[in-house]
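Quick notes on the structure that follows.
As you look at this complex, bear in mind that one protein chain is not there, while each of the others sits in place.
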């Protein structure tokens, strides 16, 4: 194993590379979470978060990981036995659905199967809604960007289908690996609960998660009968009015959040999204240049934040990842669930410059070659062509 | 208001002053939580945590605040309608009981009322257990150190009473403001679930919480019927075997945890406990020197980690705190719940040297004087006497 | 030895306690010192430094300690054999004079002896100047604040004497332990070279030093014949015009400097000076309350940044310091040169809040008692009286 030197290349699809100023911000001394200084911070954060979600409504911050925010979205809005429609778009949509089932929601009836290479299918949704004349479906769950596959679902089309059907189901969307990376608009797209985490496009360490909440979701929460304590929106929204929280907040990560939001604001969300698209295009150019296949099958659904690469038959993705980790000190994402060993995932989200992406793709190319995967050497050049001209 | 300069005096009973090396540790770059480096960290942490809880059994780490760990202790071990015995020792025991009620547990029948100036009463427990010949009480909840009152319950005596009664109820103990500050022994005292948080004696920012789990609690968790997903011990313990977690762990706080555990180890737990007792004694000497009253009434139950000070009639504790914050840049704890305005709380836990305590008590003395509270000027001298000779 | 916990009390007269934001600033990644980002930083720094020195002229920044800036002040302005008048005010004035001698300057003829308990004597200066009708004295060296004694010389009176004598000697002033702590005005007081360092009132780690330069000093530098390379002002002033330096600058300390200047600006220089005076008054009140003697004899010359405390006969100051370091983890300044063992010095400069000063004086009081020094216990109370009412 080559002795390690220099910064590790963390090119998994999250956690992402935390900017140095964010790391320094979280190293500031912890303050009294009931004092005036902290209350002012809370107010600034709540004001700055809205634009990132594309909402003028409330955003609930949890001192917890994204899994908790999934749970929160469900327990605040639904009641035991409620029917939830979900799409089989990948590993994380499956886990969220499994969680819903474990909470006592009905997730079998309205399950839309899929091949893990496409996003949520608006047409399939239209069919299901057409059948549901009694409006038994209480919520539609969509993972905006499937971290396991690199496929981005077209949420506006999902919304349109709901609207055209005049169906009152809540729209719950997981943006864990898209928020702050891929264009997203909670209000404009009529999303009811947006689930997010700190460790991807928000460029923070893990430990914070979020629910952006529509008026309709808030109304639903008043009638929801799933038990909720830690995840209950009510006390949080109430305490937030005074700049406080009903539990001890994760103070130092909140310092980092303020710095990260400032960084996003300085680059400009539009620029952030364009950069991710450009990096994704360069990565796909590399994959195709190597003669390999991108997992995502629909040109409209390529993820801006990660690219899953299909291995040729007979080649193990985890072997490639291991070689790359040991020889080049770079972490890539493994294939998850049914994709284990068959794909590896290149994360290109969060703070990322062109040259770090070039170094990343250089490492992938060398790793593929070292692993004996038959690839053409044209990948890197094709990527640079995109970066240079894009 | 005096312009601020120098480090803020954070003398609330938690979050506590995070040591500089811990702050620097949490500023290290986030790594792949599924990679070998992180797995090794997890294993080191799990090994180092045991001694701090006084257990050789498992400790579950949550990327969440202490409130979540309360919820975890209940939902992993109990079932709807289970009777839970709790003591009215202060604000936090009341909140925990309220949570249990909201979860569908029965908390009225076995509630032991109290005056917020004493700990959990072993004699009252003995009476209740004697009545419960059918062993309907499934759990006894004790807050080891009441952060709202500065009273430390005598857990070993609670254990003895349970043993003498031959009662099988689980013993659930909240050590949020005592772990790493006040002598505590999960295994030796036969505790079934110990609840803890990162931001007090463990000297970390908020954002991590813990459940130490006995074999008996583990067994109970297999039959428990309260719904649990995020808080479920099972997947955590399973994943921990491989050095991983079923959710994205709060990586950077875990870096800090390793550093904090090292600091505790270097000072030596026995020395840490003795230091807290000595600082608590000095603080009580100051309070009495001023002619004021310590809230805690039982000499056996004075907290090592904080001291609640009763105000003379007609004087508002919050006014004193406000003056001290504005003039001397020190945060003290407010009176909570029924004690609002009647007490203020001096935190003397976590990393704390003699001179910072002396500065703290100097600020309290000056603040009381500035607020017009009739105090004798003998407090500080009495405290120094303890520090000098202790 | 008590196990250490909490932050060390660094109460020497410098280096001082570096504010946390400054420490975090110096941890930012080093940039290209020839690139546009660094040039912009240099320009901001040079603009912000002037007001701290009270000058609209140039300030030269050295990547070196204060000793180097002493040397720079001499070699840039003087020529071999030049007569330099200096005052025996303490250890540092003696060292500076020794350096001047080693450089080939004439330092015997115009040496004004002193007792290390007073500042530079304007009357003695008037006499000497009156004798020097040929204007053979080329420079007058004054240490504004003698770090070894806690005596502040009255520079405006020195200036007045020079003016009244119509004497053209350069006025070189060492402000190493006064800049940013004690009122100082390079332009208004007609100082020609002001020597300063980073590690005292500027609240930085050691490693930077400064020369503020008058037009007259600049003119003198063109005729000066002492050899100078690293310390030569010329190339620095030339390169500074482009925002660069003729040597590799100490980039990360400069990051800290920007942050420190911001902190000074936020508090306001007037407030900074007043705070130091108030802390000095509180410290003297403590010393007198203990029944001990302050080294400085002239009420007009008490230092705002440190206080030297005379030990009673038969008591060793270093023993007291050792006890305080081992028992209370506080560093105090030793007696230097002829004062070794006879005084200890309490630094109260740089970032310092009232409660840290109270903790400091508490530690001194306890240390004196533990060392068996006969002191009255009234010191701390007297200091608090000043802090509370001041």
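Observations on the model:
Per-chain residue numbering starts at 1, and chain names A, B and C are given in the order in which the chains are listed.
Everything below uses one rule, namely that a contact is a pair of C-beta atoms (placed from the backbone, for glycine too) under 8 Å apart; a residue touches a chain by one contact, two chains touch by 3 or more.
Given the structure is predicted, the values throughout are model-derived calculations rather than measurements.
Screening A:37, A:132, A:187 or A:369 against the full complex identifies A:369 as the residue touching the chain left out. In the complete assembly, the contact with the undisplayed chain comes from C:7, out of C:7, C:144 or C:348.
Annotation: of C:60, C:99, C:196 or C:361, C:99 touches the absent chain (contact as defined above). From the options C:173, C:218 or C:250, the residue with contact to the unseen chain in the full assembly is C:250. Taking the complete complex into account, residues 2-7, 9, 17, 19-20, 27, 266-268, 271-272, 275, 327-330, 351-360, 362-363, 365-366, 369-370, 377, 380-381, 384, 387-388 of chain A touch the chain not shown. One chain is missing from the display, and on chain C it is touched by residues 7-8, 10, 12, 14-18, 23-24, 26-36, 62-68, 71, 99, 102-104, 197, 199, 205-207, 227, 229-230, 246-253, 325, 331, 334. Within the entire complex, the positions of chain B that touch the omitted partner chain are 20-21, 24, 27-29.
One rule holds for everything that comes next: only the chains that are shown with their structure count from here on.
Taking each chain's centre as the mean of its CA atoms, C is the chain most distant from chain B. Interface of chain A with chain B: the two copies contact each other largely through the same residue positions, with over half of all numbers used appearing on both sides.
One inter-chain figure worth recording: chain B and chain C are separated by 46 Å, centre to centre, where each centre is the mean of the chain's CA atoms. Mean C-alpha positions place chain A and chain C at a centre distance of 54 Å.
Contact with two or more other chains is made by residues 20, 27 of chain C.
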